[in-house]
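As you look at this complex, bear in mind that one protein chain is not there, while each of the others sits in place.
For subunit A:
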C-alpha cells in the first residue's frame, strides 16, 4: 500500500510539473505560435516528411515539390519554362517538349496540378498541370519526377479550368477561360457575343502508359470557364465547370462581366458525350496543335503536329449539358468526397452556394427548367440548391474537404480560411491568412479519400511576412493543422513563383516508386555511348559529333583535336555511372546554351559552335567525387581552313 501511495505522489508531482510548464509556455508565447506548433512541423535531420506537396509555380511555369509538414523544397520540376539548371528546353533532347503551333514557346503560366486517381483515390502515378497562356497540358511521371508529355490544346485561350482528372484518370480535362473565335479567324472584337466559343477539352489518358490524346472538344457558349472538378462516387461521369462573363462582354470586363446576379455552373455528362462520339458523333475540325512526348529509354522527346480535332456541339447531344444558376461570378468549383455536393464559390457573392447532385438529377428528370442559354437548359436555382453557407466571409474562392464532413473555404478579400459543416452549412472556425489567400489544398482533398490532417493555404500577397527583398518579395504558403475542431496555424514557407494550386499525397504511395538510376542497358538514345570501346568523334561536313562518356572522375575522350571555327559541334554525353545520386554535368567555354546535368545511365546533347581559334576547356559542373576538380578536358579549335584531322584520346601522353 505504502508503495502505491508513493507512486501516486510522484505522479501528482509530475503532473504539476507539466501543468506549470504549460502555463509558463502560454505566458511567454503570448498567443503567437506555441512551441508545440514547431514540434508539429519539425522533421528531424535524415527523417522523411509525411506528405509530398506538388505546388504550381504560377508564372515561373514550373512545378515545385515540397515536403509536408516541414515545408522543405526538394525539387523544381521544369515543365513549361526553360530551365538552365537541368538543361530543360536547352539540350537537344528536350527542346521538342516546348514546341507548339506558335513555334518554340519557352515559358508558360502553370496553374493547377492534379494527381492521377484510381477508383477515386490518388494512385501517385502522374501529376498533370496546365499551361494557362499558350494552352497546354503536361504530364509529370512520378517515377522520375520529370515532365514526359505535353499536349497543346487547340481552340482554347487561357487554359484555366484545367487540369483535373476523372475518378479513374479516364480523362484530364482542360477548359478555356477566354472564349475565342473557333476556329480562329480575322473578325471584329465587337462581334464577340454569340460568335465566340468556349472549348471544354477532354483528353483521354491511356491506362497502361498514360499517353494523352484529345478525345473530344465540347464547344460551349462564349462565357469564361473558370474552374472545374469531376463528379465522384454517384456523380462519376459528370464534370462541373464554373462560368463568369455570362454577359459575354469583351471590354472593361471587371465591370461588364460582373452585372449578372447569377452565372452558371455547367454540368457536363461526359459519359453521354463519350458514348455519342464513340458512335460516330461530333465533327472533325481541321486544326494544328503539338503533341510532345519524352521517351524514358531514348532520353529524347519528339514533337508531332496534329492536324484535326473532334468537336461536339452540346445542343446535338440531348441531356449532356445543363446550367446550374450560381451567384455570382463563381470561381472555384469543388465537389465533396461523396460526390453529392457541388460548391460554387461565388467570388462576388456574400454567400457560398452548394448544389446537390441528387436534386440536380431530380430537376432534370422533372424538367424544372428556368429557360435556356444557346439551347442549353438552365435548371431552376431553388430546385438544385442543397444549401447556402450564409455570410461566411468576403470573396470566397476555393473549397477543399477533410473527409470528416467538413469543408474549408478560402476568402480572398477577408483573407481567411473558414471551416464549415457539409449538410448543416454552419461555420465552425475561421483562421486568418497572411495575406489574401487564393487556393488551398488538403492532400487528397479533391478525391474520395482525403488525408484530412493539414490544409495548405496559398497566398497572393506576403508584404511584411518575411525579410524584405526589395520591391519583389517572396510568394508564400501557410500550413494549418486541421486534425482538431479548431484549425491551428503551424508554418509559413516561401514558394517558387505564385502558388496557384497544389496537389498533396501521402509520401508512402509515391516514394517507393521513385527511380534511383536509369539502366545503361536500357539506354536507347540514338547517340548513346554505353561503353568506352564506342567512344569516337565523327565529322559530317561542318557537323562534328562527339560520342563521349563520363564516369568518376574523367571524360572519355578528354583531348579532342581537329575541330575548326565554323563547325557545329554536338557533345553527346553519356553518364556511365550506375550508382544512386552520382550525376555529372558538362559545359564548354562560350557555349550559347546551358550546361547538361546528366543522371546515371542517361545521355544528353548540347551544341557548341566555336567562333575563336584556341584550346578550350570543358569540365564537370556537378561536384561528383573527390576528383571532381580533375574532371576536365580540352578541345582544340583550329582555323576554318586548317587540315588537321580529327583525333581524340584519354590518358595518352
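Criterion: a contact is a pair of C-beta atoms (placed from the backbone, for glycine too) under 8 Å apart; a residue touches a chain by one contact, two chains touch by 3 or more; residues count from 1.
The rule we apply is simple: contacts and distances are computed from a predicted model.
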## Note on the structure
Per UniProt, and picking from "Copper chaperone NosL", "Imidazole glycerol phosphate synthase subunit HisH", "Branched-chain amino acid transport system permease protein" or "ATP-binding cassette domain-containing protein", the hidden chain is "Copper chaperone NosL"
### Task
Check each of A:44, A:189, A:252 or A:626 against the chain that is not shown and name the one that touches it.
A:626
### Task
Quick one: say which of A:360, A:551 or A:637 touches the chain that got left out.
A:551
### Message
Using the document's definition of touch, tell me which of A:303, A:388 or A:578 contacts the absent chain.
### Response
A:578
### Summary
Hidden partner sits against subunit A at residues 517, 551-552, 577-580, 626-627
